[in-house]
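Removed: one protein chain of the complex. Kept in place: all other protein chains.
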Amino acid sequence: MTALDDTPAGPAEAGQVAAPDEAVGARGLLRALLRNRLAAAALVVLAIFVVVAVLGERLAPYGRNEVSSADKLRAPSLEHPFGTDQLGRDVLSRVLIGAEPSLRVGLVAVGIALVAGVVLGLVAGYYRGLVDDVVMRCMDVLFAFPAILLAIAVMAIRGRGATNAMIAIGVVYTPIFARVTRASVLTVREQVFVRAARSIGAGDLRIMTRHVLPNVAAPIIVQTSISLAFAILAEAALSFIGLGTQPPEPSWGRMLADGRGFIQDAWWMAVFPGLAIFAVVLSFNVTGDALRDALDPRQRSAIESAAGRG
Amino acid sequence: MTRYLLRRVGQSVVVLFGVSVAVFSIIHLVPGDPVRLALGTRFDQRTYDALVARAGLDDPVLVQYVNWLGNALTGDLGVSFRSGRPVTELILERLPATLSLAFGAIVVALLIAVPLGLVSALRPRSAVDYVATFVSQAGISIPDFWLAIVAILVFSLTLGWLPSSGYVGLTEDPVEWARHLVLPAVVVGTVSGAVLTRFVRSSALEALGEDYTRTARAKGLPRRVVIGRHVLRNALVPVVTVTGIQLAYLLSGVVIVEVVFAWQGLGQLALQAVETRDYPLLQGAVLLFAVFFLVVNLVVDLLYAVVDPRISR
Partner (left out) sequence: MIRTPRASALAATVALLAAAACSDGGDDVPVGGEEAGSGGTFVAAISAQPDQLDPHQTTAYASFQVLENVYDTLVVPNPDDLTFEPSLATDWETSEDGLTWTFTLRDDVTFHDGSELDSADVVYTFRRIIDEELQNAYRFATVEDVRAPDPTTVEFVLSEPTPNLLDHVGSYKGVAILPEGAAEDLDLATEANGTGPFRLEDVGADGITLTAFEDYWGEGPGVDEVEFRFISEPTTALTALQTGEVHWTDNVPAQRVEELQGSGDVTVETVPSVDYWYMAVNFARPPFDRAEVREAIALALDREAIADAAQFGLARVNQTAIPEESFWYHDYAPYERDVDAARDLLAEAGVEDLTMGLMVTDEYPETVEVAQVIAANLEEVGITVDIQTEQFSTWLDRQGAGDFDAFLLGWLGNLDPYGYYHSQHVCEGENNYQGYCDPETDELLERAATEADEDARKELYDEAAERIVDANSYIYLYNPSVVQAWTDEVSGYELRPDRAINLETVTLS
């Protein structure tokens, strides 16, 4: 399955993704994940970060932009467990407060890609023919642009900042979701239960949402988890070139990018936000991997996500 | 087979056409007058008129597109707003650095991915597998610019083994070319390698479960032969595809690693073009990236069809 492959029976698609009758329920899924010890640990880490993101400011001992030139570049101590940055701000507080913007960029960006990609992929795979050709060729065009550059170009047109970063990252990941969805839809649309629904006169919309979508959910869920990991990294990369979250708002990517010049004098400035990124991204990756083992034994999403790295 | 080939080439041409329209639109999508924006405060009417005329921006849009595409097909991508030099020249100047890094990184990625992926596939759910999984997952979870900076501080500054930055031409000095290439290639290759490892593992697992493997084993062939002849070969076919896609991405320049290593490749050029609003340069670079991507994909697909005739039926 490569960028332009149009044949439903490509090598990685020779089998089918989680046959409809096996569609795993949410509880079964969770059980499968918890059986995998690595994935269980990852879920716990993610849960902790979500709590931190929700509580954010209430957990932080200091404010997000409490500068104090007298306290700059202090090493970790009881007063400042993660030290202070070049403006004398408490790094622990900023890491805690930074959880929310960092996760939000990832979630919203992937949310955009998920909705747009799934709708397009569903329509293309369900109707096939001209609609399919037009939609998928458009996705191919989008896919042919290098991801980071596409994001930079989107921001050059729309301006910088967290909102535009989300849109930019979302646009970049849309074609991947469209393809994963379409490929699965192709295998499902000819199944007996879909034909049956059609024969009793169910409308297209109803068939798509009631019968097709639930049965193609597995690879999409896997792709979502992996894309979340990449989206958080992408925000860090955009922050490196100054395009991501804007100061004084503390996103982890921004803090890591700002801390890189201080690595020899004040390692704590970069190491703590860096560890936060590492933990979250690793957790999303491990979860995605475990989900894939459980849901998508033919590894379709592995190929797509490999292709999606820019 | 011929039909498949023709259809794939045809699709690529259609997509390329779409890409060219998209790239061409960049200059018209930007809010405001692109030349005015490019000039910023350096604005004066003469330079403005000259740039507009040179970029053909006073023609009707359709005429502009046809001219631009026609010129692009003959290798003329226009003139950079910022430096006044031909875009093609600017791109060609940087191509060797980008090619070196892309191929260097792919080699590193395969050196990491193939052994690691195979080892974990052969002993699934063993300690080796868990370690390999963790290592490759960790590899994808670190921002590349961070890896790059740490690599420079460790291998250049502290250990003094390798130069920190810059590109030396292969023809100029092959030894220095290689020495300068190592750090950036390892950084980029580690990330690509981590992606590939997961993939090698799963395709090897799949091949191990196939009938032919079981048959070969049942026939009593030595394990080494089974793995070498049956598993490896079959597992590597899809790996080639993913490697191809990775290569296509690397050829578009790895913007951020290039910045850190002062590697004067296409990624930095494109970034510069965005920052200085050098639209002809941006269009040229992006068009080239898309062509790279489509060509590599086409080649990989065709190779694939040759290896596995099922696809082209």
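To keep things simple, chains are lettered A and B as they appear, and every chain counts its residues starting from 1.
The working rule: a residue touches a chain if its C-beta (ideal position, glycine included) is under 8 Å from a C-beta of that chain, and two chains touch if they have at least 3 such contacts.
Not measured: the values here are computed from a predicted model.
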- Message: For the chain not shown, which residue from B:88, B:192, B:241 or B:272 touches it across the whole complex?
- Response: B:272
- Taking the entire complex into account, which one of A:28, A:61, A:214 or A:247 touches the absent chain? A:247
- Identify the residue among A:160, A:189, A:211 or A:292 that touches the chain left out of the display. A:160
- Task: Provide the residue numbers of chain B that touch the chain removed from this figure.
- Result: 37-38, 40-42, 44, 46, 82-85, 90, 93-94, 97, 149, 152-153, 156-157, 160, 163-167, 259-262, 264, 269, 272, 275-277
- Task: Extract the touching residues of chain A with respect to the undisplayed chain.
- Result: 65-67, 69, 72-73, 86-87, 156, 159-160, 242, 246-248, 260-265
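Heads up, the rule we're going with is that only the chains that are shown with their structure count from here on.
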- Note on the structure: Residue positions on chain A within touch of chain B in the complex are 1-7, 9-12, 14, 38, 137-138, 140-141, 143-149, 152-153, 156-157, 229, 233, 236-237, 240-241, 253, 256-257, 260, 263-264, 270, 274, 277-278, 281-282, 285-286, 289, 298-299, 302-303, 305-307, 309-310
- So in the complex, which bits of chain B are touching chain A? 7-8, 11-12, 14-15, 18-19, 22, 26, 29-31, 130, 133-134, 137-138, 140-146, 149-150, 153, 191-192, 195-196, 198-199, 202-203, 206, 237-238, 241-242, 244-246, 249, 252-253, 255-256, 259, 267, 270-271, 274, 277, 282, 286, 289-290, 293-294, 297-298, 300-301, 304, 308, 310-311
